[in-house]
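With one protein chain withheld, the remaining protein chains of the complex are depicted in position.
Moving on to chain A:
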Amino acid sequence: MPVLCCRCQSKGYIKRPKTSDIMCKECFSWCFEEEIHWTISHAKLISRGDKIAIGASGGKDSTVLAYILNLLNKRYDYGAELLLLSIDEGISGYRDDSLMTVQRNQIQYSLPLKILSYQDLYGWSMDDIVKHIGNKRNCTYCGIFRRQALDKGALLLGANKICTGHNADDIAETVLMNILRGDIGRLKRCTAMMTGTDDILPRFKPFKYAYEKEIVMYAHMHKLDYFSTECKYAPQAYRGHVRAFIKDLERIRPRTIIDIIASGERMAIRSDVKMPQKSICEKCKCISSQPICQACILLEQLNSGLPQITIKDTE
């Protein structure tokens, strides 16, 4: 006996990972889109007249994000202007292929695209950095540089908000990692829907409550073009442990991912615990919690040819 769709009673096609309901294609697609819209409206993420830079990497999250934001912007008339912003880290064989995907997305969705590269901004590509410092800790450089590059790119485009494609699985992983490593400063803000609201460029995550499985299902359903190869420099052993753990939890109890995020949202830090303070970097005038921001420190080490100085020693 075939199982029927729980909404329209037609033939069932998939079982939703999030709620374990049987659905057909159209109902699943509609529910997924409505949930993103619910998140955007309830968290007041988009205002009329906003100029939003979507961080596009060519992967499944950012591709689906660009598609859905474009769709919802037309359907519900947010009145926002959408732009694509890509960062070229300079990883041969990986980023150039994914940037081709972003360029195809630009044509498919008719959105303006801006590509910034580490080589142009910092004078170093990731291939050069890895040659210089080896495979250890290169992700630290890449993550710090990319975050600042996104800010600079958004400023160049004249955008007032940045949108990233972090999904529920990513945020649950981050909550658990911060607890496992005792990172109190990050634990308080890693579940924020919109971070940096007091800054010039706030960032928000419309996919905060969307499961990774559903994003992949949606992408396949609409035959979206995305790039799925992993970065060749990124072992990320610790996050791999937590990711495997979360996948196992999801198999037993699907709503675990949302429950982890709910726990993280309600955590409050004791007032006597020392928290990092925000200030302005003396060199590049960007936001930093230290007199000189991390990107400038790393860049100075690279330029002076002393990469063996660790960040801890500098601090």
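The criterion applied here is as follows: a contact is a pair of C-beta atoms (placed from the backbone, for glycine too) under 8 Å apart; a residue touches a chain by one contact, two chains touch by 3 or more; residues count from 1.
The criterion applied here is as follows: contacts and distances are computed from a predicted model.
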| query | Looking at UniProt, which of "Probable cytosolic iron-sulfur protein assembly protein CIAO1 homolog", "LEUKOCYTE RECEPTOR CLUSTER MEMBER 8", "Rab escort protein 1" or "Cytoplasmic tRNA 2-thiolation protein 2" names the chain we cannot see? | reply | "Cytoplasmic tRNA 2-thiolation protein 2"
| remark: Among the options A:K18, A:K161 or A:K213, the absent chain makes contact with A:K18
| query | Taking the entire complex into account, which one of A:I115, A:M194, A:C231 or A:C286 touches the absent chain? | reply | A:M194
| message | One chain is left out of this view; which of A:K25, A:K51, A:K152 or A:H241 touches it in the full complex? | response | A:H241
| request: Mind listing the chain A residues that contact the chain we can't see here? | output: 6-7, 16, 18-19, 21, 23, 31, 34-35, 38-39, 42-44, 134, 175-176, 178-182, 184, 187, 191-194, 209, 238, 241, 245, 248-249, 251-253, 255-256, 258-271, 273, 308
